[in-house]
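Below is a structure I'd like to ask you about.
With one protein chain held back, the other chains of the complex are shown just where they sit.
First chain written, first letter: the chains are A and B, and each begins at residue 1.
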Amino acid sequence: MAMVIENVTKLVGKDCHIQDISLQFEPGTFNILLGHTLSGKTSLMRLMAGLDRPTKGRILMNGKDLTGISVRKRDVAMVYQQFINYPSMTVYKNIASPLRLAKVAEKEIDHRVREVAEVLRIDALLDRFPNELSGGQQQRTAIARALVKDTELLLLDEPLVNLDYKLREELRIEMRDIFKRRQSIVVYATTEPLEALTLGGNTAVLYEGHLEQFGSTIDVYQSPQSTRIAQAFSDPAMNFVNGRIDSGTLRLGDTKPAPLQHHLQELAPGSYQFGMRPNHLHLQRTSPEDIEFQTTIDLAEISGSETYIHIIHNGHNWTVQQQGIHAYQMGKQIYAYIDPTQLYVFDLDGHRVVSPEHDSAELT
Amino acid sequence: MNKWEDNKAWFMVIPVFLVVAISAIIPLMTVVNYSLQDIFGPNQRVFVGLEWYKDALTDPRLHAALKRQLMFSSLVLLIEIPLGILIALMMPKKGWGASLSLVLVALPLLIPWNVIGTIWIIFMRPDIGLLGAAINGFGIPFDHTASGLDAWITVMMMEVWHWTPLVVLLAYAGLQAIQEAYFQAARIDGASGWAIFRYIQLPKLRGVLTIAVLLRFMDSFLIYAEPFVLTGGGPGNSTTFLSIYLVKLAVGQFDLGPAAAFSIIYFLIALLFCWLFYQVLLKIGTGDKS
Partner (left out) sequence: MARIELNNIAHSYIANPRSDADYALRKMDHIWEDGHAYALLGPSGCGKTTLLNIISGLVKPSEGKVLFDGKDVSALLPQERNIAQVFQFPVIYDTMTVFDNLAFPLRNRNVPAAEIQERVKEVSEMLELDNVLHKRAANLSADAKQKISLGRGLVRSDVAAILFDEPLTVIDPHLKLMLRRKLKQIHTRFKLTMVYVTHDQLEALTFADQVVVMNEGQVLQIGSPQELFESPQHTFVGYFIGSPGMNFIPCQMDNGNARIANLKIHVGASSKNLKGDFELGIRPEFLKLRKKQENDTLPVTISEVEDMGTSKIVTVNLADHTLKVKVEENREITFDEGFLEFPPEWIRIYADGDLVETGMEKSPDTLELTE
């Protein structure tokens, strides 16, 4: 039994927010909607919740057509970007509110509120009011309220986006563990590739209202079906360069021709787009097969433990991701290197031709 | 749009529609109906077409009343809006002073309109009125029942005293909503107090001032109770505003048809001015100079 979205389209005036999307979510799965702002994540969630009605198509739950059934009659909970709690109620009453509405027995309410508060580590704050809490605690309360009633469908719309990065990091890991144990269908919208990778599960990549790819998160990451998906599912974004394959050699831009190896051997001669992940570009040679580019340093950005070096190669803006903290001077000439075995290959229309080989060894 | 299960919502709105229909649309239609007939008694009516409208539009007394009315409303706006902003700027922003000044400022708004007229009659009496007697005590003859100018001054003072608080409250709320960072930035930029007012406070007040101007214009354009109580439209016709003239026509002379036509014209004029103000105020501050 599952939730099925069947050829759903949503038009608002002349704007197309959702374009013919079909998806199926199984109970007990964690599903991520990944895409930029305005890619249709929120629109799709609103349709799934029943807050909006699709212009075309159907939404089925366990085989039953839910299209047109109002949100109040559906078994759904939702968490938003903003920390939405009832300001005049304590944390306890906030969490208990969905159960009170469902007329659950008081004893049962107490038991479940305390249980979920403990999972979210707000059990010490139950008598406080939302405005006495930090942002992270407020959002934990909102999540607890969504979790307390075992709904069939749980929607989370970028719930961590308004929190400090450190809190975000912690809550992400907690959330993954919390949802592991549930039988609901969990759908989680985010713009951040790293968030999707941390949370795992399945990922649907959305782009301008279209569904681009759906599959297990790590599969989508490792074999993006198009340049668009590769762009959306890479932070920093994937670097692209046009290249040619001729009689057994590979030439990226104006670099020296290199022999074809590994996953590139089967490629027919012709022009392609080659994608390079920022962490696969290096600023020193790592193997003799590496292809060398001449580039100029634009800006080096430093996150806590990594450095993102923005470089320019023939007018293309690329990013190199390096472990550790490094300082670079703007405007300096530098060579960048890529190991050809790490190249993602797309045709000139942006469709996947072949992706680098990955260890298929499953972690169990 | 497709039909949606929650169409029940429409039922909730029906009572409001009914109230609006009964309270506004039906009476308005009755007036339109009256304005096209000559009425002698309960069952004696003659259809006269647009005759009453022609009469009204060529009535010199109506023209005079309209001029007076526009003069009055313009003065009201010219005095109340700047005065209201000024008072709002001077009020304390927080603490007990803020609450106290709000209560004090709001007091005139809490008094019934006809009571206001009575208060000012007594207040301005040249013999025993606090202000009236004082002015006469300085050797300046002042009597609103005898001099047209004095009547005007009195009506204006009353109107300003009564309604400037509304402008103050709106402007005060607007000022409170401006984030502190704007003032900090302006101080850092070395802006003078006037520059802060001109480039931060005034632009940020545009929204509330639009509402204040519309409200004050409509209210003053339709003013009736206070001047009626205070001067009854006199001395002579010097404070006979449109509404007072209209009531004289309808109730005093029982000319229902002309009064109805006059009402419609009155209504259209008010509507026209509101629309003009709204458009103008909407345009100010938007659009590029380039």
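The rule is simple: contacts are C-beta pairs under 8 Å (C-beta built on N, C-alpha and C of every residue); 3 or more make two chains touch, one makes a residue touch a chain.
This one's a predicted model, so the numbers in the text were calculated from it and none came from an experiment.
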| item | value |
| --- | --- |
| Touching residue (missing chain; options B:Leu83, B:Ala98 or B:Ile200) | B:Ile200 |
| Sole residue of A:Val12, A:Leu194 or A:Leu348 that reaches the chain not shown, by the stated touch rule | A:Leu194 |
| Of A:Glu169, A:Glu208, A:Glu292 or A:Asp347, the residue in touch with the unshown chain | A:Glu169 |
| Full-complex contact with the absent chain, from A:Asn7, A:Ser22, A:Ser134 or A:Thr249 | A:Ser134 |
| Residues belonging to chain B that touch the chain removed from view | 179, 181-182, 184-185, 187-192, 195, 199-200, 203-204, 285-290 |
| Touching residues (missing chain, whole complex) on chain A | 36-37, 134-135, 164-167, 169, 191, 193-194, 197-198, 200, 218, 221, 234, 277-279, 283-284, 298-305, 310, 321, 323-330, 358-359, 361, 363-364 |
